[in-house]
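All protein chains of the complex are present and in place, except for one that has been dropped.
Naming follows writing order (A, B and C), and every chain is counted from residue 1.
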Amino acid sequence: MDFTLGERSDIFREEARAFLAEAFTPEVKETMHETGVHHNWDFHKALVEKGWLAPGWPVEYGGQGRDPMEMLAFSEEFQRAGAPTYGVGTTIMVSSILRHLGTEEQKQEFLPRALRGEIIIVLGFTEPESGSDVAAAQTRAVRDGDEWIINGQKMFTTNAQEGDYAFMLTRTNPDVPKHQGLTTFLVPLRQEGVEIQAVRTLSGERTNLTFYNDVRVPDAMRIGEVDGGWDVMTVGLTFERSGAQGGESIRLLEEMEEWVLSAHDDDGNPRREDPDVLARLGKAAAENEVSSLMGRRSAWVHDTGGMPGVEGSMGKLFSSEALTRQSGDFVDLLGADGIRSQGDPSAIQGGAADYAFRFALGATTYGGTSEVQRNIIAQRGLGLPRAK
Amino acid sequence: MDFTLGERSDIFREEARAFLAEAFTPEVKETMHETGVHHNWDFHKALVEKGWLAPGWPVEYGGQGRDPMEMLAFSEEFQRAGAPTYGVGTTIMVSSILRHLGTEEQKQEFLPRALRGEIIIVLGFTEPESGSDVAAAQTRAVRDGDEWIINGQKMFTTNAQEGDYAFMLTRTNPDVPKHQGLTTFLVPLRQEGVEIQAVRTLSGERTNLTFYNDVRVPDAMRIGEVDGGWDVMTVGLTFERSGAQGGESIRLLEEMEEWVLSAHDDDGNPRREDPDVLARLGKAAAENEVSSLMGRRSAWVHDTGGMPGVEGSMGKLFSSEALTRQSGDFVDLLGADGIRSQGDPSAIQGGAADYAFRFALGATTYGGTSEVQRNIIAQRGLGLPRAK
Amino acid sequence: MDLNPTAEQDQLIDAFSSLYTKESSTERVRAAEPLGFDEELWDHLKEIGALEMAVDESSGGWGATMLDLSLVAEQHGRALGAAPLFESQVALRLLARLGEPAKELLRASLAGEALTTVALHGPTNGSLKMVPAGAIADRVIFLDGDKICVGGTSQRVIIENLGSMPVADVSLGGDVEVISTGAQARDAFEMLFDEWFLLLANALVGIGERSIEIGVDYVKERKAFGVPIGSFQAISHGLADAATAMDGSKLLSREAAWSADVMPERTRELAALAFGFSTESAREASYRALHYHGGYGFMLEYDIQLFFRRAKAWPALYGEPSKSFARAESERLKKIESGV
Partner (left out) sequence: MDLNPTAEQDQLIDAFSSLYTKESSTERVRAAEPLGFDEELWDHLKEIGALEMAVDESSGGWGATMLDLSLVAEQHGRALGAAPLFESQVALRLLARLGEPAKELLRASLAGEALTTVALHGPTNGSLKMVPAGAIADRVIFLDGDKICVGGTSQRVIIENLGSMPVADVSLGGDVEVISTGAQARDAFEMLFDEWFLLLANALVGIGERSIEIGVDYVKERKAFGVPIGSFQAISHGLADAATAMDGSKLLSREAAWSADVMPERTRELAALAFGFSTESAREASYRALHYHGGYGFMLEYDIQLFFRRAKAWPALYGEPSKSFARAESERLKKIESGV
């Protein structure tokens, strides 16, 4: 048994840290906070220069052939820093799907542009009426010669305002069971008929509601077979689970530990001498170590040729629920000061607890709710029968 | 709005307290603890002398015509004392069913004997293969002229070893939907073919597994219609929910409060000055007040002509889950001393926390598991749709 | 025992409920953010007598009971009222208790000439932190050791906060006046806490119950896998637990308020218990309801987040629930020792 990630990973981690120290500038952070957009073109360009949009990809596709352990170290550092990687994340995820399921023409057209940082691809799975039940998508695509005409709405199309394409799940056959009538497309966003409406989240992030009115897409932009969209999604949803877990929690605990070292209670006693305070921070430390180990385990499963399905669900469930618990507890621990908002100059440690408390509400939902993860763990992990 | 139970209840409560101080002797407690039997004939006789087996019943049936508020005060005191009332409880519950659904002959034969304390009636609903799904009972009753022949097993037939009759749910028609083929009987226990096997619980209580092999019961002992047993059960299960809630929790907190007043931690500091200790006891106090109010509210609903269905489920769910939480927390709070068993001379406050911790495991199950209560609250209380 | 409001109490509830329906819709609550003060609502509240009701006739009011005030508080909570109702009411009652030295401030506060609030934490380094309604009040009452003082609020910093409440840090200037000292002052201020707990506890009942209603409505409508999501036990059981806790909160908070008028010897304990319990229950209820909204719960656009933020932030102005549970337990132990 060995819990180290190996020397190559350690070296790559150091490189990632050095990069972040330089490229993830206070200005980038400030812009992220102000706009709520977790994509930054300056930062993106800096990544491109390093060849780091997809360092895990083979060199011939524009990657660096990094192994899963190196990628884990890389991803841990980016998560821990809270760097703006939503845009690159969805772009590379869709590119991975293209690499595995796209036509030769699609690969040649999109992969080099994506890897050069010229295009951003966003996700168009969720709809106003379908979230966890993603296969219930109703956005229609109707064939018209060599083209398809798309009508519908997508929800949580994060970074649509920055994006060039949306990887979109559509219904092409409403007369068959829901999983059998779906088709996926790469839909150009900068065209007539696409409307993007900003949506704000509780933690200040910007996402979008996107509308598609008679949007035309050439059949060449179809990914996978007609009515074979669910197979594409199955691959896609697997890529969605990242290895690294719990970056937000790690940052939060670092802030709290910095706070406790100099904090005093109303009677002037150092908070760090209060066993209750220590126990609450310590419990978070245990949870964070577990989240981190779960992320590493997924990477290791992947590295050894497996598919971290149940393991990925456990990591996602555990780390997001832990963040929910911890952030609520730390807001409490700070007493009346805990509710000073991130952004208010008086906020303790920049309002880290308040921010995490808000952010956690999304963490237990996106990428599959906690309830969906529990279903997966119960059925695939424990072999329990599916509910009727 | 008025939260008092009224003067009559206050007076009756005082009488109940005086009675308990006298009749619930250390010897009775000791016997209860040693045998695990929550029925005591001496105590039972003392109750009979007071006319208190069913003080809420009309005078003509042997009761005292006490109103629900008086009965609540009475039941609160008995619960709080932890008096051995399982036997009288089931006897009177079944007697209530007889009073409402029995034939005139049945009433005349059983009610006076029950109210004079001459017979104990126990419950025979649950079976080895059916618990929460009580209508799935498989114990067979087959007609044979004026008699029925019963074969099967019942589980958790508490006090069967003291009892004269079991109020039993049997299957009389296996060929119809399960709720439509049930019939209830009053089965004499002291006869050939009835076998009683003691079963011990985690908190030291004795209950029984009972076996019925070709047991004969006259048709005159049938309660309700043939195949109409579910109607009888519906009435029966409603009676099963008692008004008073949380007696065990109240006793536990009293013990913990007595403890904390003189306890010191390893460094010699009084535990009562530790805010964490105070907060944990205080939270239990809040929960106990809520349990008690929920019990009172059920009695009030009953008193004002309603049926406390959802309210009863809430009280049962809340008080049993609160006991589970509190007892686990108090065992922890006592540190290494918390695991000294009830009965060990060194145990703190007689091992109250250890006992409650074990007892709680049954509390969240008997009379309908917490899961069943949540279903009732969700569907009947909140109007949520039933799962498919 | 009678858990139904009396006819008079029903009238009172109806009157305020109508007012809140008109003047405190969630649109209005949103419009008042981030400061959290809706002056029009406040004017209506004053007009209907929300200040006068807090003190009795000898003090110029019309002497509602704590239970009456608490029933109104529940409506205020349900509507997330953006007005300094509770701080004003407890301040007025404190001033009334202090008698002569507080007479002029009581008059001015009651007349609406001075918006008077209270600080829940004593001064540290010459400053009162996180004063509720401090961002809009003219005067703030606070306890400094064993002195009850009143100060101005001109040197204040408005604090943006999770609950979008009009909170400020107030630096004390030269205009601080002592209006009571010694044991009397401490006792009077302790009672102020009891009363603030009662109002908050009942307001949290309103928040939690409304949250459950919103959540239940949502999960009955929202479908996934072909059925309303409320039919999944993963959701229905969470709501059942939350509804049970809110039901308990309501019973406990009303009993605590009732006790203030009928058996005040139990009020210190019950008020603190109710405050702690309602805080935990309302937070859980609003969290459950929000979470079951899926991604929509995380969007500013849906109302549930307003309830969720307020449920967390409002009681935090005092401190975490364990603090009030400890206060209640101290009170219980005192009684056990004195053999009451």
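Here is the rule we go by: a residue touches a chain if its C-beta (ideal position, glycine included) is under 8 Å from a C-beta of that chain, and two chains touch if they have at least 3 such contacts.
Predicted model only: the values in this text are computed from it and were never measured.
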Displayed partners of the chain not shown (whole complex): A, B, C
Touching residue (missing chain; options B:248, B:287, B:303 or B:354): B:354
Residue among A:198, A:220 or A:279 that touches the chain left out of view: A:279
Selected from A:176, A:198, A:220 or A:384 as touching the chain missing from the view: A:384
Interface with the undisplayed chain - residues on chain C: 232-234, 237
Absent-chain interface as seen on chain B, which is shown: 126, 129-133, 136, 155-156, 199-203, 266, 328, 331-333, 335-341, 343-344, 346, 354, 357-358, 361-362, 364-366, 369-371, 374-375, 387
Where the unshown chain meets chain A, residue by residue: 1-6, 69, 257-258, 260-261, 272, 275-276, 278-283, 285-287, 289-291, 293-294, 296-297, 299-300, 303, 314, 317-318, 371, 373-375, 377-379, 381-388
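To be clear about the criterion, only the chains that are shown with their structure count from here on.
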Top chain pair, ranked by how many C-beta pairs fall in contact: B-C
Chain whose average C-alpha position is farthest from chain B's own: A
Distance between the centres, which are taken as Cα means, of chain C and chain A, whole angstrom: 38
Chain A-chain B separation of Cα centroids, rounded to whole Å: 51
Contacts with two or more other chains, residues of chain A listed in rising order: none
Residue numbers of chain C (touch at least two other chains): 232, 321
